[in-house]
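Apart from one protein chain that is not included, each protein chain of the complex appears where it belongs.
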Amino acid sequence: MSAPSAASFGRHIRVEGWEFTVSVLVGLGCGVVLLIAVVFLPWWGDNLTLNAARIVSDNLYGAAGALTAPWLWLLPLVTLLAVVLGLWGALKSDYDGVAAAGMTLVGLVGLSYFLLTFDRRTTSPPGAGYWLALLACLGLVGQFALAHPRVIVAVWGRRRLPWSLPKSAWPLVFLLPPLLLYFVWIIAPTVYTIYLSFTDWDSVSDPRYIGLRNYVYLFTRDRNFTESLINNLRWLIVFITVPTTLGLAMALIFNTEMRGGRWYKVSFYAPLVLSLPVIGLIWAWVYNPRLGLINQFLMQVGVSPLPGWLGDRRLAIWCVIAAAVWRQVGYVMVLYLAGLKNLDPTLLDAAMVDGANRWQLFRFVILPLLAPVTTIIIVISIIDSLRAFDLVAIMTRGGQSTQVLANFMYMEAFNNYRMGYGAAIAVILFLISLVFIGFYLSRVVKEELEY
Amino acid sequence: MTTLATAKPVPAIAAATRHRKRRPQRTFMYLFLTALTLLWLLPIFAALVTSFRTMDDITTNGFWTWPETWTTDNFVRAWTAARVSKYLLNSFIITLPSLLGMLLLSSMAAYALARFRFRANLWLYFLFVAGTMLPFQILMLPVFRLTNRLGLYDTYGALILIHTAFQIGFCTFVLRNFMKTVPSEILDAAEVDGCSELRIYWQMVLPLTLPALAALATLEFTWVFNDYLWAIILLRSDTLRPVTAGLATLRGQYNTDWPVITAGALLATVPTLLVFVFLQRYFIQGLTLGSGK
Partner (left out) sequence: MSRQLFWSLVGVILVSLAVLVACATPTPVTVEVTREVVREVQVTVEVPKEVRVEVTKEVIKEVPVMARSILYNSYAGDPKPRAFDEKTIADWNAAHPDMPVEASIIAHEDFKQAIRAYLTADPAPDVLTWFAGNRTRFFVRRGLIRDISKMWADNKFDEVYAPGFKALATTDGKQYFLPTSYYWWAIYYRPSLFEKAGITKTPETFDELLDACAKLNAVGITPITIGARFKWPAAGWFDYLNMRTNGPQYHIDLTDLKVPYTDEGVRKTFANWRRLIDAKCFIENPAAFDWQEAIDPMVQGQAAMYLMGQFIVDSYPDELENDLDFFRFPIIDPNVPIGEDAPTDGYFMSARARNSEGGEAFLAYLGSREVQQRAFEELGRLPTRTDVDISKASPAIQKGIKLIQSADFIAQFYDRDTTPPMAEAGMDGFLRFWDNPDDLDQILADLEAERQRILAEEGQ
C-alpha cells in the first residue's frame, strides 16, 4: 500500500495500489450487475412495476408504443455510464475523481429511484433482481469510500482538500440540488401552464394551438368565470378587512400583561393547526340547516324561518368565507403580536412622557410603527384569498354560487377535460397574484438595499 | 426580520397602559374575553362533545343538550373500520421525508445565498421569494403529467417531491434571512483555518440556524400534514391516502353519522395538535419568521 505522493496532492488525487484496484473493480462490477438487473428484472419474478425495466424490456424485445415514461431510459443510460466510467478508470492508470464521482452519482440516482418507487410494490415481496439492483447501487456509492478515504477525511477534517474547488464554484455546489428540484417542479410547470393556456387540450390527444381563444371565451361568454372572479373578490375584501382589524384588536388586548392571557391567545390561534378539510367538515356541520349547530340554536330561540346557510345561494359564499376568517384571525394576531414585541419601547415612553393618551398612542405611534407588518399581512391575505380552494372543494364543491377560481380551474381541467381552458384560468389567477407578488418583492428589494 | 432573541415580551405598551386600569373595567374585559373565546372555540368544542355521543342520542335530543351517554365507540370505529389509523400513518410517511428534504435543500440554497457574493445572488433570492406566493393551481396540470411520466403517480414519492419543491421557496427565504444574521467574520476565520465550505455549512452555520430550523420544521409540518389538494391529484389508491384526503372517504362512508365523522376529523387533528401543544413556541416563531421582517 503506497501513500499518494506529495506531487499528486493539489491538482488531483492519484490513488495507487490495492485501493485503486478494489475501488475500480467494485464500481465496475456493481455497474454491470445493475445493468443486468435493470434489464432482466421482469424475468426474475419480481412484480415490481419498475418502469425502467419495463421500458428497456419493451424496447429491446419489441413492444412498440409501450413507452409510458420515456425519461426512465435515464436509469439504464446512466447505469451504462457507470460501466463506461469504471472501464475508463480501469484503463487509465491514474484513477481520478471523475470516474469515482460519476459512479457515485449513478448509485445515488438509482437509490433514490428505488426509494421513490418502493411503495409501488404493494403485494408480493421483492424478487432477487430488486435486491441485486439495490445492492449494486449501494456498491456504486460505497466504492468512493473505498478508494478515497483520504478525500472523505479531507472534506470533513481540517486538512486542506487534495483538490479544491475554486471559490466561485461553491455557490453552484450548494445551489444546484435545490434549484434543480425547484426548476423541474415549480418553474418549468409554470411556464408549461402558460403555454397550455393557448391550446385546446383534452389531456389525451395533442394540445392544439388556438391562440387567445380560451381567454376570449373566459372573458366574454363564461358566467362561471365572472362568478368565480366576483367570489374571489369578495373573499379578498373580507380577508383584508375583517381578520386584520380583529387580529390587531386581539393583539393589542393580549399584548398587555394579564392573568391567563396565554390561554386566551392559544384558543384564538388554535384553529390554525386544524387542516382545511377538517375545518370544512366541522363548519359544514355547523351550517347544516336541520341538524347544524347554528340552526339548532336558532330553533330553540324560536327564529323562523331558519336560514339555509350553505343551501342558500345568497348566503353560501359568505358562510365559506366566514369559516376561512375564523382560521385567519389567529394568524394575523400572531403576526401583530410579534410586531408589537419588536416595537422600540423608548419611542412609546417618549410618547407617554409627551402626555399622549391611549388613543393617540395607538393612532400616532403604534399604528404607523406597525405599518410594515400590516403591509405584509395584507399581501399574505390577498394571496391566501386568491389561492382559496380546500374549503370550497369540501363544503360546496363550487355549487351554490360559491365557485372560486381555484376550484373552477380544477373542475374544468380534471372534470371536463378542458386542460387548456383550465390552464387559462390558472394563468389569470397567476397574473392577478403577480401584481401582489411584485409589490411584495419590491418591498423585499427595498429592505435588501438597506442592508 | 423578527430575531428570535428579542421574542421575549417587551411590556412597554402594557406598562404604559396598566396604571390607568380600574378593577370593574378589568373584570368586564375578562368576562368579555372569556365569552368571546368560548364562542370562538364552540365549533371545536361541539365537535368534541359530538364525537363522544351516539347518533341516536343526537336525533332524539338534538345537539344542544348534554349527552345522556358517553361513548368512545365512534373513535374505535373511525380508527379501525374507517381506516383512520392507516391514513394517519400515510400522512407521516409523506410528511417526514418532505420535511427533511425541504430543510436540507433550502438550507443549502440559503447558505449559498447568504454567504457568497455572485452576480445572480439577488435574482435567485427573488426567484425563491416569488415562489412562496405562487398560486399552486398553476402547477396542477404539469405536475400531474410530470409525476405520471416519471412513473411516480400514485406513490408517496410523488407527494414528497412536490411538497419538498413547493416549500423550498419559503424555507430558503426564511433561512437565508436568518443566516444573514450570522457574522461572516466567524465563517471567514474558519475558512482561513482550512475548513472546507461543506464543513462550515454543516458544522457551523447549521447549528447556529437551529432555532430557525426548528421553527420552520414545526410550521411546515402542519402545512404539509394538512395538504389536501396534491393528495387528491397525485394519488389513486385508497391505501396511500393521507388523512386529509381519507376524511373525504370517511364522509362518504358514514354519511349522516356525524359522531363518527367528527371523531375521524378530530383524530386527524391529533398529530398537528400535539405539535402545536408541545412545540407551540416554535410554531409561533415559524409563523412570524416568514413575514415579520
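Note that the chains are named A and B in the order they appear, and that numbering of residues resets to 1 at the start of each chain.
As a convention for this text, contacts are C-beta pairs under 8 Å (C-beta built on N, C-alpha and C of every residue); 3 or more make two chains touch, one makes a residue touch a chain.
Not measured: the values here are computed from a predicted model.
Peer 1: Based on the whole assembly, the unshown chain contacts which displayed chains?
Peer 2: When the entire complex is considered, the left-out chain reaches A, B.
Peer 1: Which candidate, B:Gln25, B:Thr59, B:Thr72 or B:Gln203, sits in contact with the chain we can't see?
Peer 2: In the full complex, the listed residue that touches the missing chain is B:Thr59.
Peer 1: Give the residue, chosen from A:Arg234, A:Arg358, A:Arg397 or A:Arg443, that touches the chain omitted from the document.
Peer 2: A:Arg397
Peer 1: Any idea which of B:Phe75, B:Tyr111 or B:Tyr153 touches the chain not displayed?
Peer 2: Answering carefully, the residue with contact to the hidden chain is B:Tyr153.
Peer 1: Where the complex has a chain not shown, which of A:Asn357, A:Asn416 or A:Ser442 is the residue touching it?
Peer 2: A:Asn416
Peer 1: Extract the touching residues of subunit B with respect to the undisplayed chain.
Peer 2: 59, 142, 144-146, 148-151, 153-154, 232-233, 236-239, 248-249, 251-256
Peer 1: Considering the entire assembly, which residues of subunit A contact the chain that has been omitted?
Peer 2: Contact residues on subunit A toward the absent chain are 11-12, 42, 46-49, 54, 57-58, 61, 63-71, 74, 78, 81, 96-98, 101-102, 105, 109, 122-124, 163-166, 169, 172, 176, 180, 183-184, 188-189, 192, 202-207, 221, 223, 287-291, 305-306, 308-313, 396-397, 399-400, 411, 414-417.
In this section, only the chains that are shown with their structure count from here on.
Peer 1: For subunit A and subunit B, let me know how many angstrom lie between their CA-based centres, rounded off.
Peer 2: Each chain reduced to its C-alpha mean, subunit A and subunit B end up 13 Å apart.
Peer 1: Using the touch rule from the top, collect the residues of subunit B that touch subunit A in their complex.
Peer 2: Listed in rising order, the residues are 2, 6-14, 16-18, 20, 29-30, 33, 37, 40-44, 46-47, 58, 62-64, 93, 105-106, 108-109, 111-113, 116, 118, 121-122, 124-131, 133-143, 146, 148-152, 154-157, 160-162, 164-166, 168-169, 172, 180, 193-199, 201, 222, 225-229, 233, 237, 239-240, 244-245, 247-248, 251, 258, 261-262, 265, 268-269, 272-273, 275-276, 280, 283-284, 287-288, 291-293.
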